[in-house]
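One protein chain omitted, others in place.
Now for chain A:
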Amino acid sequence: MLVLSIAAILSFSTRLFSVLRFESVIHEFDPYFNYRTTRYLTEEGFYSFHNWFDDRAWYPLGRIIGGTIYPGLMVTSAVFYHALWFFNITIDIRNVCVFLAPMFSSFTTLVTYWFTKELKDAGAGLVAAAMIAIVPGYISRSVAGSYDNEGIAIFCMLLTYALWIKSVKTGSLFWSCLCALAYFYMVSSWGGYVFLINLIPLHVLALMLTGRFSHRIYVAYSAVYCIGTILSMQISFVGFQPVQSSEHMAALGVFGLCQMHAFIDYVRSKLSVEQFNILFRSIVLMGAVVSLSVAAIGTATGKISPWTGRFYSLLDPSYAKNNIPIIASVSEHQPTTWSSFYFDLQMLTIMFPAGLYFCFNRLTDANIFIIMYGVTSIYFAGVMVRLMLVLAPVMCILSGIGVSSTLNTYMKNLDVSRKDKKTSKKNVDHTYPFKNEVATGVVFLVTAFLITYTFHCTWVTSEAYSSPSIVLSARAGDGGRIIFDDFREAYYWLRHNTPEDAKVMSWWDYGYQITAMANRTILVDNNTWNNTHISRVGQAMASTEDKAYEIMRELDVNYVLVIFGGLTGYSSDDINKFLWMVRIGGSTDRGAHIKEADYYTPQGEFRIDKEGSPTLLNCLMYKMCYYRFGEVYTEGGKPTGYDRVRNAEIGNKNFDLDVLEEAYTTEHWLVRIYKVKDLDNRGA
């Protein structure tokens, strides 16, 4: 118990690096959207949240928020917030959001302990809990400040699995209903619930194939499937998908199979052998024909929608690369190199197969489940880096089993007191000489491994996963830290210095942050649901000032915001993303005049200096980023206007802007805001 509580506290504290180094602030881009919706929920109440139509995003289209998100995260935070306020502990909603993920990771530690205890024994449970407390693969998406669905989804997933195993082992309706409720919580929190609804049927199928089907599993699965599916359809985003889309068909199929199998067993116990055989064969044939034809008709008429692109690309990994470049380009959707596996999981990559081997040695129903979970999640994690998150818990569990078995085997050989050794030496001997030394060696090695694991995880967390990315920091020449808080500076400027109904145009990356912090209407945001609208913005950024002005007048834009890293050396700025703007801008009909080739030099390079293509040097994005930059000295020994990211002196230096005027540039020139000038007075 003590060990477990230490593990839980450890998991909470190891995620606090960024809060200690910077402050309690929400990280990245997506969490800002979640934060904004949570704030809305706590202020307006559940019903207006559920029916919310947001007119401050995707101007002029708007976005239906109530029906297109997974509300679990927001509802959880709101519940905690109201509970705390009920007890007059007044914590601001932002802090609740920031610290929600670490708290849920402590809960995950506890659930992992319980889960592994069900699978094997308490010793393995403790090891697994300790491992999952610090595994980097999970930490990366649940640091303090990373307020995203995955933070609670992993907890829900493990809870559902643990309850499922419990219901399989006991066959009681109570545990199955609890499992269905946990499944509902999971569906409400993350789109990855599809993995669950396919893994559980697959497990049942495997049990059927290995002849382990029994009434317990029948009760468990029927209850979970029926109640779980009905509950999951209560989430508006899921709607009727569980009975219409191919991703859920496996569950339905296995459900039918379950009923048939149980019925056949029942009939078999009542009939004689020959009668039974005839009946069995005919039923199986009929059942197979009927179900196949239903499935075929359903898919052909489109009633059963085929696998959507995102999930299909998991099954056929080269599909995305060839057919859907947008999915293929997101950095989280890239396949995984072996060093990423090792970086995120270190020891676990080798203890995991060992644990699997142990599970194979003593196969039980629950073990089969964990084996399948392990193999399927490692396949998916190999296809997409982001899914390493799903792999981390099962790695911890299986490694816990592996380590604990090894230690168990060898601890027995360790003799504690030397005195007894001499006497028992005579009568023992199916053990072997030097067993004590070997056992000590093994124990020592395993301990050393665990210690290296801890060091590695803490190092990785501290170095790689604790940056809030909205506040940057760098080391000055004299060793002190410089903090770049330009993003928030610009957003708050927008909030205080522009009219309430001002519309801001920027590239879609920054949409969520602008709505959450600056509270202004934007054109496109990270949801990227409308490619044509994004393409319009891309056309505006890539055209000359006059053409862009037409587009901006059409879209009612008042302010334009760009991110520029040339002064500080920040390399994720808009000039580096510019080619994507060109590609997306040119991908629709109205942007057909934008050709990527025009922005390259004749030799095919993307250059911003004198050799650069004139189309590039005169487009709106270039002008906005480099306005007045030609007069700035950036680095010693270099001419003015030296771009520190592209490492070149800019080509078009002294120009004026016709249709924009500079509204604000932050301290380190990271964010630049321009106001769109009104139309000229007639007759001027």
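By our rule, a contact is a pair of C-beta atoms (placed from the backbone, for glycine too) under 8 Å apart; a residue touches a chain by one contact, two chains touch by 3 or more; residues count from 1.
Methods note: contacts and distances are computed from a predicted model.
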item	value
Undisplayed chain, where the name is taken from the UniProt record, one of "Transcription initiation factor TFIID subunit 6", "Thioredoxin domain-containing protein 17", "Magnesium transporter protein 1" or "ER membrane protein complex subunit 4"	"Magnesium transporter protein 1"
Omitted-chain contact residue, chosen from A:F53, A:F174, A:Y266 or A:F360	A:F360
Option touching the unshown chain, where A:Y47, A:F86, A:F240 or A:W338 are the choices	A:W338
Hidden partner chain, touching residue among A:P499, A:G604 or A:G636	A:G604
Per the touch definition above, residue among A:P71, A:P102, A:G123 or A:G374 touching the missing chain	A:G374
Residue among A:L84, A:I264, A:I350 or A:L450 that touches the chain left out of view	A:I350
For chain A, the residues touching the chain missing from this view	210, 317-318, 321, 335-343, 349-354, 356-358, 360-361, 363, 371, 374-375, 378-379, 381-383, 402, 405-406, 409-410, 413, 429-435, 438, 441-442, 445, 448-449, 452, 455-456, 459, 597, 600, 603-604
